[in-house]
Structures are given as structure tokens and as C-alpha cells.
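For this view, one protein chain was removed and the others were kept in their places.
Order of writing sets the chain letters: A, B and C. Residues in each chain are counted from 1.
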């Protein structure tokens, strides 16, 4: 600790970045845009010259150059290798992004997803040639039904938000079928942004409900708002404060009593997988993020997969396609007919995120029922361990134990001149990805920490020691050091306001990018 | 340039490394040994409990614990990911290690080598089940024979030095067969260390021959040494000064006239592949490094593959096994019998580096005869371009054009107080791997630069600008800056002398490593 | 369990530190009636060997496209993806990182997205593009919604040449957002009549259309703009833009495309990557993420996610879309593959595809009873057969040829399309494949 303040003062001036001729700093390598590395005519792909033949493009030949740069394979491999080296990832270290469940991504899942029998099959092949694919989907659905306790699961949604949309659409379809035109969706203030956005996309009006002092839905306020115009409650459980909605049964009863449906955002399913079945909580629809609980890699922003478990009242409205068992084995029901006559229709091209299904099933089979239960327990244990390790220095927003993630707010930074943002950025220099900041919105300067079950105790201890150490420093008043953070990354704090004021969203030959790069 | 000196002075004190609590520095992450991360009982591999059965280990059960640490898969993946991030590689940038031909390693080669039909076949499977493997070996041999112009090629050697050994053994076998017990091998002073070491391993005495002022073998000195006791000349061509032995035909004639064989170290084949056939130079035996000219990845030290092309006089002594065409297709001749009666015997278990053969053939087929010729031309062009770009500041050891690599010595550093080592280490901070240093031994403070053909002109220009800039700085007398280099790597200059004085070659529970790590 | 680093000892120690006597205590908030000791009737944990065996067995029950003569398109295309692409997207720093909300730790992903956006803009001939959406079909629905926001009009007209899945997804979204969708009937080979009025927010066309037909939509664009409507052009085979006049040059206001054809495998339909491009003037109405250039504290160029005020995590119910996770890694694969191809590679790839399709079309149209319906096309076209196309597809499959898509699979209700077969050819098709196909088809129709 002592060495630190001294070192901070000894912190090199920004001009240190001029310290090398290349701008490279040892293993930290600068990299221009591919457009700035163009060698006209080069290509990293060798293709034969097409046989001469008469064009049938009907005069629509593309005549202007496209403007793509020419690079050889070595240049492209080096370019993207260097870019990757500017990223932090789960593979690099602890990634405690609350609400994101950044757990280890097993490599066997990647290998399985690349088997030609899964990766090299076309969605429109005849059913007889894709029985194994349908079997895989059916097997995954079976697992998800048992894990949620719900009778049906719609697999086509492409991510969590898409799953929310699917769920809300089935709810609206069910109500409409009853000739019931309810217009309002109740959404707690702590909800993730996709919840209200989804409800709106589904044509609904949003009615926010407050949290109580215990970080849960204010049951009284909820009941007060429930009425004939409420189509559904969209609740996240465990919620975004990392807490289990302990009055959830009362909530469900109230919602149903009001003739509304109970939608649950299952993004935080990791806390309860294998231990609690949403069906037992009175939930009518719930989406799961395979890219969270079931470890399909987040890939720097996707792809994901957001299957939705549906109660009987909603199941018949599930989106197309359906996988059905028939005399000729498994097949796809792709049109609003027969069993699927009441479907909301199609939500996506083809049949869903097959590549993610394979990874998720590989993950599920690897854990088995026993392993999944252990996942939930270790996830909750790790979060609570961090909670107590940090309790001394940070300010926990809601007392008591948490589920898979723990929420702090910025009270501990009061009067230090250090903001939640500064604090998080200083973690970056320490080699950690920051926790989720300023979400949920129900507390001030939120810091939401989710370690996941794939972190070792040693890893948690190092993180806790660091956070505590930084908290002490913040209180000891080294504002400059925090404002200056991060100091050790390929780029220091980036000007987001400036970026939004004058958006530069693509490279242009004459754009500043070029100069900037010289 | 101006900013630089200022920055160098602003160079942070070593204590900057205390600047973080974790010792991590943003994306540069510290990592302990796996032995320091042991959690007894953990394993990253789940295996079923074996059925109970009576042991047949004959009382040789291992009773003491082995002492291996227990880690989960996430920890192991993170451990080796972090370690990899402390490495520089071709994928990161220019790697101008003279004599090592660090060229781009195409990924299609990796994919091909992993096809189950190649990776998952056993060397002792019946011939009928491995016809494709033998066909691949035979096809690669065909290419190498045509590229060298020589009638036979022995594929089993595992690397260049092993190929040298193979070649020298066939030479000795051929002489012995003639009842000729010659004892001396002539080796130029510029030769790579493996040459004399190999000759010694083969039971020969080494007799060094000097270079002439032009960086080639001194023909007169060579002739003077040639005599009835000389078994062979081991010459590298192009030689380790990056020069083509322009008197090679005279050399060959003289060697043969003396009744000796002419062995050529073909490590530098990249300079002439597709343009010059060693057979046309009077060479009797030559090894190729598939891990250089033919791009099989160097893997941080291997594996390699060192096929040896042999003249008719030596071919019959080629090591086992041989691939032969028969009525039942291709087969392996694995014993000293029939055709192979005069073999030197077996040099290695099984049949050679199949995995490397696949990669090399994939590389060769991708280039074709035309591409390979272009490889040689671009390799030589790139080296000469650097030669002229650097001529102004560095001191080229031998005037005139070079082949695939260019040799400089430390005359340009005279009186600067900066050594070749300092100079090379300062390149590390600039984001480049240094050139080969202090080899060959025939010049003082050698700097041997081999860019290879897979570097773009832009890459060469940036390197040249940097080297020139550093040379100017060295002459301007900033000794401290050079002695301090590298400053920006995960570790700064390492104490090699200390390491050799008190060798610590493994971790031990009680060893200093542990403390050092705390 | 190999993925769980906690030992029993760790767990005990941590529980003690927490002050809990058992893990159950931490689940105390769960209603007693919902607490479960565990789940019954489900398999237990398995090792890699067992999992690999079981999944490989399932995979083996499918016929991989690469193992047979293969001619299926219909919105997903089998192109060669260089080994370097898969190698690079599997680097842990790309594969296991989250959405780049912390730019200082994600410059790699952000710069790649900035390059991706530029590539998409260039390819489509548009001014700006976003950082990807789920797929082409959802991108199309988002485009319709965007047109609605911009024009404040309630009707979307969908061309009969629009991919049925795109049409259906637009319809599903619209049905709930209260938009009226007018979907024209498919009319392969015939130029359709598109009516606009001042309620029309947008017209959605596809090029090449679902039946492979290429059209210049410039005139329609002009009409749309006169009427104050937007022209949305969907592209389901992105490789076509290596040879075909881009939507931007036809006056499109928004382009919604499927990017799978570059960098991504067939994957039985997903994950794919939705491309979304538009005119700069509408940038604040664009759905999804945008990477933008900026500078850091030291004045150096860098990248961030920008214009987030459009997005759900800031704007909530007022966001331009509810999308959060998109198709990041597929977009990266697209960017890498396209960086490898470059101008020369992509244009040649497109020409190869067109050549293969022309070759195939001639061969198949020469089969007695077969008629080529599509006039001008890129790498896919429609045939009329003397027998139901569905039947032909089945029999061809039995003969080991995956010969295309029967229009009836997507338009079961349209008897007039029962004999229509969609056939595609890419650079992966060999002369031998083409021979096998035409022989098999001739045999069937004999």
C-alpha cells in the first residue's frame, strides 16, 4: 500500500506515450484501420478466375468500385490478433459485470457447435436429413422445461430482449383471444431497460412500480396499480438488486387475481437454476439467456439466445416454428395451422440460434442436474462472500444476504470527490473488469457485482482486497489518481460526450481518422 | 523524435511497478505458477469412477502422491491465456530473427493437420488403413525432390539438426561401405552451432575453415584443408551472413575431387526455393527445415521437421522407414532388408513428423511452383530493401546485395557505450522482436535481420524508421535509455548469469519461487 | 465438476465468513413451497468424453451440406469461410468478452465494429450502418418500425418478392405495434405493381428477390420519395453486392440485409448477423448499437459505443428498439472474412457465384420438362417443374442430392407455386456436383 501513493505521484505524464517512436509499448501494439492498410489489388483469399460466360445480371452490374481495402492474409491475421489484444475477457480475468453472468465458456461447447453435422446443415433441408438437429433442439427444450417447470418453451428468440418480446406477444395474443384489450404493463423501476422497451415495442403503455425499502417490489404499490387495464407485470427475479422477490407468491396471486399475466425476466436464472422452478413461483412466461446461465460465449456483444418458457395459457401462442413428433420422426411445424393455429407467428428467420443450442446443451449435459444445482449454489455463495468481504468499505444498498450478485451504491464515496465511474475505472488499472455501474437506477451511483460460480476463492479474495484498498485510497483523498484512471490501458479515458456530439460512425477516405492515424 | 528524449527522461522509476495493488498493469496481468494455485482435489477433467476390479499392477502401485496441483478448467484456461499474453509472435508483428525464417503460418494448415484422417491415425495401423497418409508423405517427398533436384528424400528427421545428423550419418555410412575411414569434417566458422555439434555427434572431428573478406568460404583455405582424411564439407548456403556462396561450384568440384562429400545446411532454403535446385550446385546431401521455408509453426521452440535430400551415392543409406510403391498400393519398409538393406537404420520412433508434413504440403500446394518462386524473390527483395533502408545508419558487414537476410555488425555503435544487446532490447519497447544477435560469430556484435516474404512494405518501412531512429539516438549518446531497455515489457531485462550460476529448474514447495510469488 | 473452482473446504470457509450455517440459508428468501433439494429424473454430470460422444451421435444423424451435391439457398448460403476467420473469432479476448461498455478494455472489439460498420456501408452503398442486429428478417422488421418513426405513417407495403420469413416477421412485429402491413402476392418472373398513398410509411422490396430475380428499384425509390415514403431494400444474399448495383445507388433509404453469407456457416439457420444501413440524416432513428470514433485523455484516436440515447438501457420505453445483445461475434466473422476478401476477392467471389449459377441454370433448364422462370439473377433462380417441387426435393434427397427449396414449403397455401423450385449455386459447387444434379433430375422426370 505504501508504495502506491508514491507511485501514483510518480505516475508518468501523458506525454509518456511519446516515449516510443512507433507508439507501440512493448507488447501493447498500435494498429491502424484496415482501410488505412489498403494495398490495391491484394486479397487474402485466392479464388480461380471464373469461366467466361454471358452475364445474366440484367444490366445491374455493379460499376463503381466498392471501396474495400486489399490486404493479404498475414496482414489480416496480425490486424485482428492485435485488436484482440486490446480486449479484456473472462479468459483474462474476473469479469464481475452485474446482471451479465460472465462465467467461463467451456471450449468443448465450441468444438461441438462446429461439428459439420451441426454447423454445415441448412435450415431448409428436408426433415429426413436433419433428424439429429431436431433431436438436439427437442432435448434442449426438454431440459429447459424441467428446469423451469413449465409445459412449453419457445426456442426461436435470438436473445433476452427478443425473448421478452416473444413472451409479451404471447400474453397479448392470449388476452386478445379473450377479447381483452388491456393496455398497461407494470414494470418495476429497477427493471432492465429492455423490459420497458420491449413492452413498448409490443404496443403497450408502461406503468412503473417503486421498490420498497428492502429492494423488492412494493407489494402495496403493486396492488394499488393492478386493475382491469393491466395486461401483465414484468418482474425480474432474482431482481436486478441481486435479491429474490420474497413476496413473489403474493405478487403472483395478486397479478392473476387482477386477470393479468405474470412475465418474469429470467436473465438472473443463474442464481436458482436447478434449485427453484419458476413455475412454482406462479410465473406465466419467462425468458432465459443461454448466453448467461448456460455459458454460450458473449462474443463481445452476441450472438445470444433467449428461449421463453410458457405456461399452458400461453403455450398455444408460441412463435413458429414448432418441433413436433410425428410418424416420420421429428419435424418442423412452420405455418400457422393445425396445432400451431394460434401462434403469434414468426419472430425471426428460420428456426433460432442453433449454434447456441448446441453449446447450451453441451454445457447442460456436462453439468447434469446435480452440477446445475451446484452452479446456482456456488454463484450465490461467491456473491455473498464478496458481499461480506466488501461490507466494511463499500456501502451495500440493501442489508442482508443476496443471491448471485450484490448491489452497492456510492454512499461510501460521499465527499471524496471520487465518483462511481472514477472508482470503476481505477479497477481497470488493477487488471479487473469493472462491475456494472449506474444500474439498477433505483440506487445512487450503483455498483452491481456478479462474480459467477466459475471464480475461485483466491480470485475473489484478490478482487476484494483490491476494491477495499481502492476504497481506502478514495477516502484518503487521492482524487487526482482516480480521475486519471485508467492510466495503463491501450487508451485512457475516452470522450463519450464528444463522440455523441459529432458522431463519426465509419471511416471515410477524407475523414479525420486518416490524419489521426498518421 | 523530439518528444522522445524528453519522454525517456520522464521514464518512470522501477517503483512504478508498485503503482497498482495487484501488480497487474491494465491488460498486462501477473500470473503465478499452477503449483501456487493448487486446490487439492480439483480437476479440470471429469472422468467416471473406474469399475472395481482386482489390480494387476503386480504390487507396483504408486503409493506416494505425485504432487500435481488441482485446478478447474476455468483456472487453467485463464492461466495459459495470461501466459500467452506475455509472448510476442509473428501474429503480433515483425519477427526479423535472422536464420529463423519467421514467416506467416497459415491457419488452413492447422485445420488440415487436425482432420481425423491425419491426426487420429496410429503409426502402427495396417497399411490398408493408412493409404491416404502414405500418399501424403509420398506427395510431399515428390515436391521436395523436384524442388531440390535430388533423387531421394528422407522424411523422418524431426528437425534441422536431426536432418544434419541423418545426412552426416549417410555420408559416413557411404564412406565406411567403401572402407574409407575419413575422420574430419570441414565447417566454416560462420556455421550454425548445430553443424559442428552434429558432426561431433556423428563421431567426427571438426576442422574450421575461415571466411574470406566477402563473407564467403575462403576457397584457397578450403582447398588447403581438403585431403584424404576429409569426409565432408558442411556448408550453409545461402550462408549465415545472408550471402550466396558464389564459388559453390568450384567448392563442390574441389570437395568431390578430394573424395569427400558435400553436405549443405538448407535452413536458408527460403531464399532460393523454386529458383535454384541444390542438386545443380553439386550438393550431395541437404536438409530442409519445414518449420522455416515451409511455414510449419515454430510453436515456441518446436516441433519441427527436417527432411534430408540425398544424392544417389547416399540414397541407399537413407534411414528407416521408407515409403514404397507395391502391388497393394503404398507401404512402409520398416526394416534393414531388401531395398533398404544398406540403411543407417532408424533415427526416430515411428515414421517422422506427420503433423508437420500435412502443414507443409498444404503450404506447398497453396503456393504451387509459381508461388514458391515468388516466395524466394519476395524474401530476397524484402531483405535487400531493409539493407538499403538501413545502410545509412547501421554498418553492413559485407558490401553488396544479400539474399533473404542481411548482416550488420556493431561498428555503428562504436564509442556509443551502447552494445548490440542494448540496441536489440530497445527494439522490444518499440514493439518489434529483435533481430538475431551475436550470430554468426564471424563478425563483431552481429545483427542478422531476416524479414521474410510475408512482411508488407509498410511493415518494413516502420521497422527501418525505428531502427534508424534508434541508431541516431544511440549515437546522440543516450546510454542510460538503452541500458534500461526494455522498460515496457511484463518483465524487464532478466538476469541470465544469475540463473546459470544457481540453476533453479523446477518449482519446489519449499523453493524460493513460492516466496518470490507472494 | 470441472468448471467449478470451489472446493468443499472453500465452501465451508466461505459460509463461515458469511456467517451462514448452510447454503440453504442463502436461499431463505425463496418461498418454502418453491425450494427443491434438486431436480429429479434428469441425467447427472458427464465428462467431455461422454458429452462429445452423445452430441457427435446426434450430429451424425444429419446430412452435412458438404457431404453431398448441395444447391439450397432461400436466404442462407453455403460459402467458403477461410480457416483464419474461425481461428481469429475463437481468440478468448473476442469470444469471451461482453458488449464493449468499458471502452478502455474493449478497443479491439470497438475498432472491429467500426470497421464492420464501414464495410456494411460501403457494400450497401449507404452512408451509415449499425453494429448488427439479430438477422436479416428482424433487421427488416426494425427497418419498417424505423420508417414508421420517421414518417409517422401507419402503412408498410411489402413486395411479393420479399423473403416469406421476412414478410412474416414484419407482420408479427407490426401486428403488435399497430402498424398496417400490406403484403403483395408473390409473382415469380412478373413485375409487380406497387401502389403508394400518403399513408404509406415505406415500401419493402428485396434484391435479388426471393425467386432470385434482380431488379433496379430506382424508379420505385423516386416514387416513394415523391410520396414521402421510404424505400427499404432487403438483401438476403450479401455476396450478391460484390457484383450487383447496391441499394444505395438505387435510392434506398434503409437497407436490411442478412450477413450470414460472409464469414458465417449455415448453422441450421442461426446465429446469423443482421446488417442495417441507412442515410446519415436518419442516424438518430437507427436501432441497435453504433461504434463511433473519439479521442482519449491523451488525445489519441479511440472508439466507443455512441448515440446510446437511442437505446433501451438509457431511453427505456422510448428507445428506437428493445435490442441489447446483437450478433457481435458473427459481425466480427463477417468483418474478418470481408477484410480477407477485399475489393478483388469479393468481386471475384461474386462473379464465381454468378458463373456457377448460370452454368447450373443452363444445365437444369435443358432437362426436358424444366422451365427457368427467373430472367436475370445472381446465384439463385426458380424453376418450374412438371411435378410438385416438394416431391422432387424429396426424391432428390433420397438420391443424395440436396437440390433446392420447394416454394410450397414457404407458401403451402399457394397452389400456383407448387411446381416452383428454388435452386442456388455458390463457389462451393463443383462441375461434378452440377452433373450429378442434372442427371438425377433428368432421371426423376424421365
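Here is the rule we use: a residue touches a chain if its C-beta (ideal position, glycine included) is under 8 Å from a C-beta of that chain, and two chains touch if they have at least 3 such contacts.
Since we're looking at a predicted model, the values are computed, not measured.
For the chain that does not appear, the touching partners among the shown chains are A, B, C. Considering B:268, B:353 or B:395, the position touching the chain not shown turns out to be B:353 (whole complex). Of the candidate positions A:111, A:214 or A:342, contact with the unshown chain belongs to A:111. Touching residues on chain C toward the chain that is not drawn are 2, 48-49, 80, 82-83, 87, 90-92, 340, 427-428. With the whole complex as reference, residues 26-27, 39-48, 71-75, 77, 81, 106-108, 110-111 of chain A touch the missing chain.
By our rule, only the chains that are shown with their structure count from here on.
The chain pair with more C-beta contacts between its two chains, of A-C and B-C, is A-C.
Looking at chain B, residues 26-27, 39, 46, 72-75, 77, 81, 106-107 sit in touch with two or more other chains.
With touch defined as above, residues shared between interfaces to two or more other chains in chain C number as follows: 1-5, 10, 45-48, 50, 82, 84, 86-87, 92, 104-105.
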